[in-house]
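Notes follow the structure.
With one protein chain held back, the other chains of the complex are shown just where they sit.
What follows is subunit A.
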């Protein structure tokens, strides 16, 4: 569907030329969701703009469908663009038009017959789940709703390709997921090819079939998320993957743990929270020795923040009454917050 070969792009600035894209070659199959991840300045914005001719490469070719955008005339580009939808980080809706008007705008540009517009707009509003909001102005919508309008507008002319320029970066995590789910369902339903750029590994893991990692204008590594997780070679790729494991571990551990399902005998289940130096000291071993108790760690995790490590542990303490009180007091002296979750 899309083939980029040896695309190069330079920008001249007051402080000399900057290489935005350096010999980029990639292929996107029809129906694929292709992710491009990179930090800001890596060249991903320039790359996605090559795919609808908003930027032209200085050398190399950009073939979308059967048109080489790098040599197409402005008129050819204008004709090709309705078939290449695009959504944006800041939505880029016209504030002067309603939801329906914004969607109709794409159809007007493509020269769709006026009488056919209202029905198509209604269909698109249903598709993105904005029933009843057709008459609202963008200023009356939430960020997620605005992006849904953006998606409806991008899909208006039944494109072959959808380009997503940091489409979820301005949204909160829950809204991000609902927009990603919408993109995924559209991809499945219409076999639409999607190219998205992002700096969030979460976005890639959730919907992308293939991901290319960009750094300094080059694609440094490419593969499925699973392939990259198995053998990422580039440090930048590992950095992005770490983003993923940290989020996921914290979330999945907590989700899978139920303190009421633990068998604690006659002791107590105690939740310990330590941060800074306390988290690293062998406090538990000390407790075990001093009180002659065998402690059982039931559940826990450590996370690393700028200030150092912080940890949360669920520990089964086989003690009760006065002895339990003494253990908690001893922990409190060492800056460890302890609370009894359950008693046996």
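Everything below uses one rule, namely that a contact is a pair of C-beta atoms (placed from the backbone, for glycine too) under 8 Å apart; a residue touches a chain by one contact, two chains touch by 3 or more; residues count from 1.
Definition applied: contacts and distances are computed from a predicted model.
Novice: Unshown chain, UniProt name, "Amino acid/amide ABC transporter membrane protein 1 (HAAT family)", "Pyridine nucleotide-disulfide oxidoreductase", "D-methionine transport system permease protein" or "NlpE-like protein"?
Specialist: So the chain that does not appear here would be "D-methionine transport system permease protein", according to UniProt.
Novice: Any idea which of A:38, A:57 or A:82 touches the chain not displayed?
Specialist: Only one of A:38, A:57 or A:82 touches the chain omitted from view, namely A:82.
Novice: For the chain left out of this view, which of A:5, A:92, A:169 or A:243 touches it?
Specialist: In the full complex, the listed residue that touches the missing chain is A:92.
Novice: One chain is left out of this view; which of A:137, A:257, A:291 or A:330 touches it in the full complex?
Specialist: Among A:137, A:257, A:291 or A:330, only A:137 touches the chain that is not shown.
Novice: Can you list where subunit A touches the absent chain?
Specialist: Spelled out for subunit A, the touching residues are 52, 54, 77-82, 84, 86, 88, 90, 92-97, 105-106, 108-110, 137, 139, 153, 163.
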